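Below you'll find the structure, written out as structure tokens, and then a few comments.
Apart from one protein chain that is not included, each protein chain of the complex appears where it belongs.
After this line comes chain A, so read on.
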Amino acid sequence: MTGGDTSGKVYRIHWLPGTDRLHGTCHCGAEHTAQDPVEMWDWMLSHPEGHQ
């Protein structure tokens, strides 16, 4: 990534085109795999619920 200013609360999602899976990492370190970005963002934003 390009770095720059980050305030610390960064959500990150990796995706390899050609594959179906998204890999998400919350700013708390919790990880999640999903097949669909809507579901992924729902999981991310429900932090801290279900993130441990």
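As a working rule, contacts are C-beta pairs under 8 Å (C-beta built on N, C-alpha and C of every residue); 3 or more make two chains touch, one makes a residue touch a chain; residues count from 1.
Convention: contacts and distances are computed from a predicted model.
UniProt records the chain missing from this view under the protein name "Oxidoreductase subunit alpha", selected from "Acetolactate synthase", "SufBD protein", "Oxidoreductase subunit alpha" or "Glycolate oxidase". With the whole complex as reference, residues 1-2, 4-18, 20, 22, 27, 36-38, 40-41, 45 of chain A touch the missing chain.
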